[in-house]
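Note that one protein chain of the assembly has been removed; the remaining protein chains are unaltered in position.
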Amino acid sequence: MADRKAPAPITPAPITLIEAITQALAYEMQHDDSVVVLGEDVGVNGGVFRATAGLQQRFGDERVLDTPLDETTIAGLTVGMASQGMKPVAEAQFDGFVYPMVDFLVCHAARMRYRTRGRLHCPMVLRVPWGGGIRAPEHHSEANEAIFTNVPGLRVVLPSSPQRAYGMLLAAIRDPDPVIFMEPKRIYRQYKELVPDDGEALPLDVCYVLRDGSDITLVTWGSQVKETLEAADALAKEGVSAEVIDVATLTPLDFDTIAESVAKTGRCVIVHEAARTAGFGAEIAARLAEECMYDLVAPVERVTGYDTHIPLFRLEMKFLPSVEKIVAAAKRALAHS
Amino acid sequence: MADRKAPAPITPAPITLIEAITQALAYEMQHDDSVVVLGEDVGVNGGVFRATAGLQQRFGDERVLDTPLDETTIAGLTVGMASQGMKPVAEAQFDGFVYPMVDFLVCHAARMRYRTRGRLHCPMVLRVPWGGGIRAPEHHSEANEAIFTNVPGLRVVLPSSPQRAYGMLLAAIRDPDPVIFMEPKRIYRQYKELVPDDGEALPLDVCYVLRDGSDITLVTWGSQVKETLEAADALAKEGVSAEVIDVATLTPLDFDTIAESVAKTGRCVIVHEAARTAGFGAEIAARLAEECMYDLVAPVERVTGYDTHIPLFRLEMKFLPSVEKIVAAAKRALAHS
Amino acid sequence: MTVAAKFEIEYLQYLGPDGKPVAALPKAFKDAKALVPLFKQMLFVRTFDSKSIALQRTGKLGTYAASLGHEAVHVGIGASMRPEDVFAPSYREYGAQFMRGVRPREVLMYWGGDERGNDFEGPRHDYPWCVPISTQCLMASGAALSFKLRKQDRVAVACCGDGGSSKTDFYAAVNSAGAYKLPLILCVINNGWAISVPRTAQTGAETLAQKGLAGGLHCLQVDGNDLIAVLEAMRRAHERARKGEGGSVIEFMTYRLHDHTTADDARRYRGEDEVKDAWTREPMIRLRKYLEAAKAWDEKQEAAWLEECGKKVDEEINAYLETKVQPVEAMFDYLYAELPAELAAQREAAIAWEKRNG
Partner (left out) sequence: MTVAAKFEIEYLQYLGPDGKPVAALPKAFKDAKALVPLFKQMLFVRTFDSKSIALQRTGKLGTYAASLGHEAVHVGIGASMRPEDVFAPSYREYGAQFMRGVRPREVLMYWGGDERGNDFEGPRHDYPWCVPISTQCLMASGAALSFKLRKQDRVAVACCGDGGSSKTDFYAAVNSAGAYKLPLILCVINNGWAISVPRTAQTGAETLAQKGLAGGLHCLQVDGNDLIAVLEAMRRAHERARKGEGGSVIEFMTYRLHDHTTADDARRYRGEDEVKDAWTREPMIRLRKYLEAAKAWDEKQEAAWLEECGKKVDEEINAYLETKVQPVEAMFDYLYAELPAELAAQREAAIAWEKRNG
């Protein structure tokens, strides 16, 4: 308790995505008393991924709460606290455990402001370690963002670098409306970036152009950002200039950035790890079909998980998009002119 | 109990969609002992929409079960019974109450066969009175089919006529895998059709072409089938020949029927009442962008609910697609050549 | 036999159906005069209820959930609360809400299909009506948790029905309130029916009160047609909550004298006899008799008050009927604090469409 008012630590060294999450949580807890963290094992244990490591020691057990083992409970308490003026940041331990939270997110979080004409609102964040590729057990590897993207009133955010994780989590906590904040667990510790602990939020209403290009647009989010950038590298070696866009905030979508890119390149490959049918890639392809048809010189391509469950880990890499699959799709698109 | 073996009543007179549902339930209960019906108020009361009217009297209270008031319970019991060899047909009282069922549907119903490599499976149906337009209270008017369309292992079915309701419900009950059977409540009693009680199922793997046309393809499902057919009428008066397709089974999707139509017409308007972004219309538009780009002479159009919650009933008709909105979209598409 | 745990659940009743005390009255509610404002409130609710039903029958209101027969529970709960407490109703506790400042016209607006009904003048922090059964209980537990964490001297009170006590969200509220020892009062209003499903089909438990044991909460069963028992039960629960002794589950035994809502026809599933019998135990008669015996109330007063109630309700109905429908952009204007660019375009399109075609 003594160090409750200790200054935020300076971070001179590069940090991983998961460390960036912790840094953002600590920053915001330090600067805003109404921020509390809750979830299963987030206290002494610091979360199964260590996202909340050290926070309970630093801020006390009234700011970092272990919950009973029930996701309905976590969602309900979160909505209850948020609607009474706190800013809860809840953690779902894994993607596969958000389903019992759907009811509260859809029926209450997303509608509190709407239903009461602004009298109450719901400034909450639900953090969800998201996606496959870490050889985890069943239900620990699911890319289920599409469950939330047809639900008005929510924001669905998926950062894919330490810097974006930090800045977008700050933005999510400060946002007066509910945010589903999905974290690509496969890249939690993949690489490090310098992330100054300056409390600077990043916008939640833009797509991030990670690489400029002129021949083809590669649109993606989450763990696949890495594969997509590598695919762009591979294409570059063959003289193809690929623009890479990290959608980062799925809803509300910044389609303009994508449309501008496609206006320039005329070709688009959408990459995501969720099953293809009715994955969020469909929305982007649909918008292209509606608004960019005359810009397209090749059919839109989607590189996605198959329309099946992500298999247990012996087969999971065969399910996920890969650099090779992305390059192959890009080449199909480039074959048109 | 005495008339438990009574022959199915002959139905010489035309019946409504809701009566067709009842007829299909009765037929299948009569012919398959393992079929049971469960839900809130489905017993003596016959369901709040009367879908199960008379069934408990006829088949007894071990075939038609009122459940405690909990949707998680309904979903869990249903999966439990189905995986042990029964064929439960559960009712969600309204669309807005399926969210607590998502967990069981996604984690167990959709995966029972997959998870156990076929050792167990889950032959269940969840009936859901679906959609708006009946001046009902909050949460009684939701078009939330998109929640289920990115989930492999499920079938999402939405019949839109008495005949299709009867034939597709029979197919759904007989299907050895889980089916979410959404019923457009707005047209429950809108009109009557002759529906022979002959036990003939209709396929769950095709889109139904309701009207042939050559100038434009109108693709829709659920209550909007009516508006879409009326829009086709209106267009016909202006000399435009519109093909109307009722998707009927959203997943797994029969895209071929849609592609064939668009190959012929070159134009497509997709109509659904759910919010636009990441609604199932996006998947159809995406497929068109991928596979039919060279057939399209005009950008794809979507006529949908706005990206907001369906308002309480004083405003709801302004939210829903209308004949006028469909005709306007068709005309935009027709303006291209 | 070694005993791991032992429990006893108390039943509270003070006024019998005939209005005569059946037990020594609790100290706090001995003064009959002090009950008169509450009785008047009960009369007001009943007037409001019957006029609302009539309004629905003439097509001027959507589906309406009546509160007939629940007046003592609802008003008693409302009377027990402070403004800074948070109330999380289901959908028929108008009696409690009126006491907290919600206006009848707001109730009508909500059932009349207008979101502005939820933007009520009652405590701005109270929850709106809640259609997804019992989710309000768990939300209230979250509210109570926020009070505890911020060391606010406030209590969260949620209501659900006998049916609602089967809902997993109810159990989650019990469990979390127990785990965190929260200032939460869960009022289970057992009116015998959940639409067509009788109480006996909901659970194998002898009482609904005992569900609180699952979370180590204080449990109480109460005659919900007896205003004094309701007040005393709530008083005890509030006291515990404020003292940091944790949450309560109170089962209020009452009866739903009307159809479930105006969209329901109870004759399909329950007998006339049961309803007739329930009328002999309803909450107004006994309280009236008690107050009359105590000379705190008489027929003349009642007639005058009822006339006042009628006028007041008519006024509210008129105010409701005069409310103009929201413009189409109201769909967008409360979705996010700031409308995202994407939606701004849709909003404009909606306005333009209505201008041309509306």
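So that you can tell them apart, the chains are marked A, B and C in the order they are listed, and the count of residues begins at 1 in each.
Definition applied: a contact is a pair of C-beta atoms (placed from the backbone, for glycine too) under 8 Å apart; a residue touches a chain by one contact, two chains touch by 3 or more.
Being a predicted model, the structure only gives us computed values, none of them experimental.
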Partners of the unshown chain among those that are drawn: A, B, C
Identified contact with the non-displayed chain, of B:79, B:169 or B:187: B:79
Which residue of C:50, C:210 or C:301 touches the chain not shown here: C:210
Hidden-chain contact residue, picked from the options A:100, A:252 or A:281: A:100
Selected residue (touches chain absent from view) among B:17, B:36, B:172 or B:289: B:36
Residue numbers in subunit C that touch the chain omitted from display: 1-13, 23, 166, 168-169, 171-172, 174-175, 177-179, 181, 201-207, 209-211, 213-217, 221, 246
For subunit A, the residues touching the chain missing from this view: 40-41, 43-46, 48, 66, 68-70, 72-73, 96-97, 99-100, 135-140, 276-277, 306-309, 311-316, 318-319, 324-325
Positions on subunit B contacted by the hidden chain, ascending: 36, 62-63, 65, 67-68, 70, 72-73, 76-86, 103-104, 107-108, 113-121, 152-153, 175-177, 205, 252-256
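Going forward, only the chains that are shown with their structure count from here on.
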For subunit A paired with subunit B, centre-to-centre distance based on mean C-alpha positions, whole Å: 32
Shared-contact residues (touching 2 or more other chains) in subunit C: 115, 132, 168, 335, 342-343
Residue numbers of subunit B (touch at least two other chains): 72, 96, 99-100, 138-139, 277, 307-309
